[in-house]
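Note that one protein chain of the assembly has been removed; the remaining protein chains are unaltered in position.
Naming follows writing order (A, B and C), and every chain is counted from residue 1.
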């Protein structure tokens, strides 16, 4: 099916040095317009307002997940690991490459407002009338469906799923390394090559040899640090809050029949929550940024002001709340109203732990298999039962409440 | 003037680790809307189509030039170098930070088509009715004019100019390191710390101690490699050519009275070459990308097709021409016409050496002072007279002609 | 006292890039024969048998501790921190540079056998008739005594002591980074520049700003990993055990009046535990290695064999003991005796936690002040009370018992 005769192609990549493409299908997928669109969607959404280097796209991350998967499988093949089903190579590579193809612009902020789910969109794009679908069908008629099944974690053998969706999968390994590289925050660095060496296919799972336990500890600490240093950074949260409020305001205006000074068809469909695939694929960060720039001239003062805040980086400030005091919050709301500001759009209580990111909590995250260690007696043990460090991270109650509000609003008068 | 009492602020930066802001003026300039706009303009234009990591913005480069300048001056001050005019510190830092603030989207492609010059725009923004101008005027009424004088290289003392505009200035040093980091091409790496150690203010110039000659050789080799590996990469050239052709087509359509299905006021002013500062500041890469996406639905088949090629990365292929054979070229043009393609928009002969980038050629580039070595006898010597390596690069005739054309067009039939 | 007029000198250093020497006293100390001798003593003793890159000397580490201290103080001075006693700069730099000058060859193995203490020897060398003493006395007559007081942690103000002797001092920070670099184990890497930024002198202590807590966590995790990946590596322990047994055998032979085929005066004094300063300074790793090579021809079969094992890297193997079972051990001893091997020299039960290295356990290590966080309300808090991660490491019972024995000896027969 795959055409391994294609001359190997490479992409220069700062994280993996090179990304090697050895199959015509992979090459063709990369060159579809749906995949190229990922160049216009940033991997870390608004994080560039906190870390100016974080301007990398989901395109580069997707290539990185593909490459990490290719390396893992290549180790299995080189060692002739008997528990690795060799006929799963190509489908795993395709799923790895495509797993994020349904992401829209600023997904973390857009998804909750418009009830969009990027995983659903990934499958719709794979199954729909798209260039990606046509490339996949060249392998076989059922191939698109199979790739979608991996994305939706209902594929068998499940080892294929766990390569790109588990507590230590190719997705996470690439994004930790990549986000660390582009933000310049080195905490996310861990020894990928060593982890690749201790991963093994075993009874339809990916497990870790006991000698690799410290490498996994290091990976999980990198993850812990990245969550608190980067993904949950209060300045990033602040920009995401403003973004969500812009979308909520625009949606509310749309519902109330407001006539926008600037509008585009695909944006209209987003606000009305009636997107076709074609509309969805038109959405990217250049469209959102342009719309916000135009909306700075809208009649609606809230929309106008929030867009200006976002584009000119006049973000909300924050205050850490040791506890939620309802009386205090009501006072703040009243103060905002007294200043003519609607608390719905100018205040937010945020608790970082409720992001789609998560630290390692086995048992709580149903769909992400835990990390298993294979000891010398052939037993599989969940890693937090072996490692004191990991047990400590797993049990920790994470996060504190933050109150976000406009800088010019004098909080404690 | 400067307010050094401000608590030091830092930006995390992958290239310099940290960027230190110690003056209120610098902090305020960074927070102006004109400077924040640089986040929406990529440092390397279309290079992200060749090197997917090259998604970094002029915002991050501008901070980097500022930081490099700050480090150079800080060395001069620490050593109490007598030839350094200490009262020039703040103005140099401001000019370093702002030197690229007039860049528009995809400058290399837009500027020749619309006769725009980013240096002029930098000065207009500094001198105009802008937030930047207001911040600068807080230092003194004449301060904006002085900063503009550095940008235009007519400032005295000229040592202040040479910090950000010479054959080895803070601008070049930052972009080589930064572009190398984000593309992942390590060739651009050189030992910045060592070069900082051997730079000296001397008789109103920045010179290099003789012991630093090999470090400068290394810097110039990094530069040479970056030009040929990155800046002149044929795939990047190809995307720039398409971009230029899109702009030329849109301008031509505009002049002929064509009605665009999608238009925005600032874009209109660009096509008509009658931009105000306000219009100009609205132009950024999100606007251009959005416009191109909309123009994929235009009536004009050339504009429509070129925009599709750009956004979906269906770039022109190229062929190296050992020499320009007029008859051969005419044949190609005729073939194109036979296929219904206008050679003006579907063919280009490119000779990379005529870019605004240049390798080190003393004497030929009037406005960039050469690199001078101060030997132990107190003599100043132009570096290519001391170093065989540099002499060799200086004299080399660079570049070959490339012919660009659509892939589907069968060239040699 | 110090002569800051000396032209700055630099050493190229892989860890800190450059080491800057700005004082004549420091330069002169580096050039004494006692300091140059540190080139012949490896920083990590026998670890090069486990990590072949770990061939770096105490000379390079000592320069690194000096440079780290210089950077810390330089930050204090640049910010004009009021709690930093500016007149302590030179003495701190000297103590940092000299703190390891009393180390002998393979200290960890030699010290317990011959009751030698490198800290005592550091002070004897500083106070004795040495080049180092003469250089220090050029500052003032009491200067050597003051430097020795820092080494012995009885100096006032105690902030000077804590720079080179606390849970996060210049010594540890350099060795973690350096040992990580030379072994190639990246786990020991942390963000030194960030830690320097959050360190503050405060009420005669070095404390950490609250915003730096995650950076300290990262440092402590680096430390934890280095202990278990490098310092406690069972292969390194094995080589240290053999080394100790060689020294014990030689000492025992010396006491019993054995005539060595090869002997040197200083070595004789070591065995007899009657070393003068001059003898001590003759001891280095070239002498020990040469002696072992000669002792491979001794009459005593145990000494001969152990030396061969050490030099040719025929180390003892190990077995992890889940618990100490006295009966099992006695059986092993009996088996060894049956094979003609003396258990005193061919077996060892090792428990890595009893090394001079330690992980962070506040309260248990009397002479190392804990890490204190200064919160925004001006309170000092011991870090493990703020950080779940650190609390977890602090409380962990570390280490397991290992049984070491010769490979050819079949253990479980």
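Here is the rule we use: a contact is a pair of C-beta atoms (placed from the backbone, for glycine too) under 8 Å apart; a residue touches a chain by one contact, two chains touch by 3 or more.
Since the structure is predicted, the reported quantities are computational estimates derived from the model, not experimental observations.
In the full complex, the chain left out of view touches A, B, C. Screening C:8, C:81, C:285 or C:333 for touch with the missing chain picks out C:285.
Only one of C:11, C:114 or C:228 touches the chain withheld from this view, namely C:11.
Although one chain is not displayed, chain B still touches it through residues 186-187, 189, 191, 214, 217-218, 221, 224-225, 228-229, 388-389, 391-393, 396. If you put the missing chain back, the residues of chain A touching it would be 8, 10, 17-18, 79, 193-194, 197. Chain C residues in contact with the hidden partner, per the touch definition given at the top, are 11-15, 17, 31, 33, 36, 39-40, 48, 51-53, 55-57, 59-60, 63, 181-185, 264, 282, 284-290, 293-294, 311-313.
Basically, only the chains that are shown with their structure count from here on.
A comparison of C-alpha centroids places A closest to the centre of the full protein. Centroid to centroid, with C-alpha atoms defining each point, chain A and chain B lie 32 Å apart. In chain A, no residue touches at least two other chains.
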